[in-house]
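Missing here: one protein chain of the complex. Every other protein chain is in place.
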Amino acid sequence: MNICNREGGRCAAMALVCLTDFEQYAKEHLSKATWDYYAAGADECCTRDDNLLAYKRIRLRPRVLRDVSVSDTRTTVQGAEIGFPVGVAPTAFHCLAWHEGEVATARATEALNTCYISSTYSTCSVEEIVAAAPGGYRWFQLYVYRDRELSEQMVRRVEALGYRALVLTVDVPFTGKRRDDIRNRFRLPPHLKLKNFEGLPQAAAEDYGIPSNTLDPSISWKDIHWLQSITQLPIIIKGILTKEDAELAVEHGVQGIIVSNHGGRQLDGGPATIDALTEIVDAVQGRMEVYLDGGIRTGSDVLKALALGAKCVFIGRPAVWGLAYKGEDGLREVLQILHDEFRLSMALSGCRNVAEINRNLIQCSKL
Amino acid sequence: MNICNREGGRCAAMALVCLTDFEQYAKEHLSKATWDYYAAGADECCTRDDNLLAYKRIRLRPRVLRDVSVSDTRTTVQGAEIGFPVGVAPTAFHCLAWHEGEVATARATEALNTCYISSTYSTCSVEEIVAAAPGGYRWFQLYVYRDRELSEQMVRRVEALGYRALVLTVDVPFTGKRRDDIRNRFRLPPHLKLKNFEGLPQAAAEDYGIPSNTLDPSISWKDIHWLQSITQLPIIIKGILTKEDAELAVEHGVQGIIVSNHGGRQLDGGPATIDALTEIVDAVQGRMEVYLDGGIRTGSDVLKALALGAKCVFIGRPAVWGLAYKGEDGLREVLQILHDEFRLSMALSGCRNVAEINRNLIQCSKL
Amino acid sequence: MNICNREGGRCAAMALVCLTDFEQYAKEHLSKATWDYYAAGADECCTRDDNLLAYKRIRLRPRVLRDVSVSDTRTTVQGAEIGFPVGVAPTAFHCLAWHEGEVATARATEALNTCYISSTYSTCSVEEIVAAAPGGYRWFQLYVYRDRELSEQMVRRVEALGYRALVLTVDVPFTGKRRDDIRNRFRLPPHLKLKNFEGLPQAAAEDYGIPSNTLDPSISWKDIHWLQSITQLPIIIKGILTKEDAELAVEHGVQGIIVSNHGGRQLDGGPATIDALTEIVDAVQGRMEVYLDGGIRTGSDVLKALALGAKCVFIGRPAVWGLAYKGEDGLREVLQILHDEFRLSMALSGCRNVAEINRNLIQCSKL
Partner (left out) sequence: MNICNREGGRCAAMALVCLTDFEQYAKEHLSKATWDYYAAGADECCTRDDNLLAYKRIRLRPRVLRDVSVSDTRTTVQGAEIGFPVGVAPTAFHCLAWHEGEVATARATEALNTCYISSTYSTCSVEEIVAAAPGGYRWFQLYVYRDRELSEQMVRRVEALGYRALVLTVDVPFTGKRRDDIRNRFRLPPHLKLKNFEGLPQAAAEDYGIPSNTLDPSISWKDIHWLQSITQLPIIIKGILTKEDAELAVEHGVQGIIVSNHGGRQLDGGPATIDALTEIVDAVQGRMEVYLDGGIRTGSDVLKALALGAKCVFIGRPAVWGLAYKGEDGLREVLQILHDEFRLSMALSGCRNVAEINRNLIQCSKL
């Protein structure tokens, strides 16, 4: 289906009305290798696909006659107010999707007043990102490198730039097996750079594509202490899927976790994030904030995640689809659609603000 | 599949034997925008589709050797006897489906001796409806407008016309997001009017299509008291899906509720109505009548709904398909099919009358 | 797929190896109206289809190392020994499938030494059936007519002919709604007769097809007493699906029941027969024999039914497919396949004879 005809690089025709319209557009307009890279899941893609299917198994219990004339979608993350509980998850290589890359992402998230977790593997530098959207609220996604010095340099740099939290990705001791990337021998095209590494000794190794041997698979809870010792920023652990690890995160004094399976790109066979959320929220009992990414496609998905205890959700692939459509404007449209759909779902469920969203909204026997 | 060949505007060939035959006919003969409008569900249409699928998950437990030589399908709603427990739910714009519009609907429902809930958004006026079928049993579907005066005028008007109950729709504080309607930029064609608003101040705004900003999203249980203060008619709340709201309805002294998700056109992700019915019936414990709409396609669906405690069910889209086929005659056929199928299902389950239909007919372990 | 090429009316090529091969053959070689008639289920065919699907949900627990060098498939029904626990259920109009009709059925069932329940609506007379296979073991399927005299005449006639039991069908107070039959205006072709009615006063009415107004919908448990008063034959009630009715059958002193939903041709929405079996067997506690029909397609289906408590199963449509293929020889092949598959399934489950088949063979947590 050809959703629109491009005229002079712009889509003059039909509006895209939902996130899957953007997905379709991106599939049609990105190169196959790029599309495959973003779409990829590990192995048989069971977990990637279940991230979406799991939402369809959850039934809401909407309430009526509650005066929803005023509805307020604002919430806070780490004490900062954002316009609605949907941020942008870290994804790599935005220049593959849109020539301006992460600069566009930064502007769109600033415009919608939400949280942008910028990826270590950006094709714009953190400095460019901050310059493009100086008022934006941002967290920085971090890996622990074999060379701790490199990680530490990065931390100091983003602290100085005003990033507000560190998001430590812990589910990539090794890269998941994404069959199409292997078949395509996916590499970052030579004209794109991992800008955050420019001028650093490792840069050469990274030049040609996906980093492989730089991440440290020995990463453990000790590294959380080390990270705490070098920064004052809140630390958020991304990639937790069990109550046991959530409990350990609390015990190690971090400020939040993102329930994530890396979009189904790492371990295939793990749970959908929305399915893992409940046991984690129950274990955490409010001692830190719990976020979630994976599978969010509509405003009612957001509502379900919040009803089950997520403080905020993050979108990965849909943000890239927005960029692929029209850069900053495209991502603004994607975020605006989720905002509007979430506000509408709240109202149709009888919720006037996010504080009123709770587990009573969920039909538990169907879980 | 071309079910029949039209000759001179009439279908001369093959009879339509079940409701899905009418659906197929309507899909082939209505304009795409009109078909899409009636078929639409919110967002991903999960709830719309689950309304039907849920019936297929329910198993009956038929009894035999019970002398079903006489079977009586009559029941009462709000004390009035109707020929069988299937009424016509409020749906908008019948002139889109058949040139005579709601006048045909009124005549068909009168002929079958059942209840017709006429929609506020009719393309015939309530006066025309009553004139066309003076002996018909009718309820009036009402919204609460920002301008309470307008709602009150409407109430007085239908009271005077002999409508027998008010059905207050409470699940549209805002209109659900129906993707195809947005893509089609669906509007009521200029030659059709919302006849109930003619001559009223708001009429101009409504002229061109779907009302949007007139419904009051602040509607709350207080408005039930207000409505009770201006009318003697029984009040039935349409759009309740939880036991909590059913309990509140009882407490507020209304005469009935319709378990409805608006045909899956409002909140996507809510329960199928037949799945929500049981908890509501259990909470209500007979203190008011509980009706249901959504997903009824066969007589055994009716039987299941009654076995789970509905006093009567209402059909929405199937009534429109009947109109699209042959106006009054088409809707009569649709209703007659449901009547016959329901009577047959009763007999094949060992029920001689609706009083004998109860929860023992349902295999609970499969719910 | 064209399974074989006919030469001079005979299939010279490939052997059919399983029952679905026969189904495919029949679908290709019978007229559409005849195929539709036998394939028909009521309404949306949920129950018809679930009859088969339900077997696929049941998992066996095979035992090993049990010396299955000798395996004995024999069993008894009503005290008579048959070669294996698969009989032929009553189905109408065998001449539609094969020119010799029920005569072929009688010969094939005699050859395989199993039970043939001949249908009231046969296109050969009971006298012709008995003459064709004088040594066969047969039961007679009976309806209760408005004219009890007619039923009584039929009983006396089959008693005199040596039929060994009466199978009273109780699930047809009215005929189920089979959409394709209505669309096809299905009638018995004029050259075929309901031979059992020839010479009787009602014959004229039946001449043109399916009897409609002759069955008595007032049939009730009282008629069981009446039937017992006019015959010494064992009475088996066909069409029971609940423990309540099974209990009533025991209390009324009948000799057996067939758990049946009429192949899904009567009430749509009722349970698969294999799903209904357990509660019935548990209620009956061995006080009479419990049989089953519906959905049997392989020997392991037979094994599952026996493991869940059926004394014997009966095949309906597969017998007709066998006739459609090659008359007596075709049905012999169908029965032989089931015999062989059942024997093999027994051996592969560690059962040496039918007495060793019990509920331990079933993985209950999967039910």
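Before moving on, here are some points about what is shown:
Order as written gives the chain letters A, B and C; numbering starts at 1 within each chain.
Throughout what follows, contacts are C-beta pairs under 8 Å (C-beta built on N, C-alpha and C of every residue); 3 or more make two chains touch, one makes a residue touch a chain.
Since this is a predicted model, take the numbers as computed values, not measurements.
Note that the absent chain touches A, C when the full complex is taken as a whole.
Set against the missing chain, the residues C:Arg61, C:His99 or C:Arg156 yield one that touches it, C:Arg61. Note on the undisplayed chain: of the listed residues A:Gln266, A:Ser300 or A:Ser349, the one touching it is A:Gln266.
Annotation: of A:Asp72, A:Glu159 or A:Asp245, A:Asp245 touches the absent chain (contact as defined above).
Interface note: of C:Val17, C:Ala80 or C:Ala160, the residue touching the hidden chain in the full complex is C:Val17. Mapped onto subunit A, the interface with the missing chain covers residues 43-44, 46, 170-171, 173-174, 176-177, 179, 182-183, 216-221, 223-224, 237, 239-242, 244-245, 248, 266-271, 275. As for the chain not pictured, it touches subunit C at residues 14-15, 17-18, 55-56, 58-69, 297-300, 303-304, 340-341, 344-345, 347-349, 360, 363, 366.
Following the convention adopted for this analysis, only the chains that are shown with their structure count from here on.
Taken together, subunit A and subunit B share no touching chain. Both subunit B and subunit C derive from one sequence, and where they touch, under half of the residue numbers involved are common to the two copies. The most distant chain from subunit C, with centres taken as the mean of CA atoms, is A.
Mean C-alpha position of subunit B lies 42 Å from that of subunit C. Contact with two or more other chains is made by no residue of subunit B.
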